[in-house]
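The chains shown are only part of the set, and none of them has been moved.
Chain IDs A and B follow the sequence of writing; residue 1 opens each chain.
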Amino acid sequence: MGTQNKEYIYELEFKVRDYECDLQGIVNNAVYQNYLEHTRHEFLRSTGNDFAQLHLQGIDPVVIKSELEYKSPLRSGDVFVVKLLMRRLSFVKFQFIEDVYLKGNERPVLLGAITCAVTMGGRPVKIDVLPEALKNLMVSAE
Amino acid sequence: MGTQNKEYIYELEFKVRDYECDLQGIVNNAVYQNYLEHTRHEFLRSTGNDFAQLHLQGIDPVVIKSELEYKSPLRSGDVFVVKLLMRRLSFVKFQFIEDVYLKGNERPVLLGAITCAVTMGGRPVKIDVLPEALKNLMVSAE
């Protein structure tokens, strides 16, 4: 999960809020998942899809695995970006690669991989049911 | 909003979790609202009512005002209790008095007052629609 040759297709800028920092003066480990989730949802909106809309069609992407590598901490007031790409893993799984960088800096703060499956009516289905526009944005995982 | 002569009817014990503490090493101000909400919901459950159940009957209590007086901070590892009583304020409003104490200590950490109204289908109604068992637990606010 390095950062070489990753062709990100979306990015979202954030600023650390003090309530996200913990006793140690750094952003709490769990808060990064909030950042990554918000970035995914804003990305989906930017493609004209959102979870509410997919849900009305009976289609629910669900996170089945989160992997987060913490490289260096974010602190009070830091401005950072979450950069995202999507990978097709198999007929039934896709993945968001979501990496965090201090704004204007190439050294990663966090490397994230969020693996998703798709359910219809609570049962797992092939990711083929996702909108074409979304599937076209996925690269294959070599 | 003192603590004299308050006849609490419910209490719930908690322990501070480190992720609830902020840069200053104390529980973040917003987190107390989480404690108070959880206590109200557990109290409702203890009376045989829960929000999901009321909601199915079309009845939704909604918080219209929160007042929190911070008396002394909670810190990592502190064990504390939230004590609760209910007051009838008017035909359309009732209030949870919810005070926080370090366990075994009579000096309050926080004094809270959460004022609620009731809606049916999104429209305000008299609190008479609440279950009898719940209304009987309310004292009148003199």
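Everything below uses one rule, namely that a residue touches a chain if its C-beta (ideal position, glycine included) is under 8 Å from a C-beta of that chain, and two chains touch if they have at least 3 such contacts.
Fair warning: this is a prediction, and the values are worked out from it, not measured in the lab.
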Identical protein chains across the whole complex (2 displayed): 4
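In the analysis below, only the chains that are shown with their structure count from here on.
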Magnitude of the superposing rotation for chain A and chain B (Cα, nearest 5°): 180
Chain A to chain B touching residues, read off their complex: 18-19, 21-23, 25, 28, 30, 76
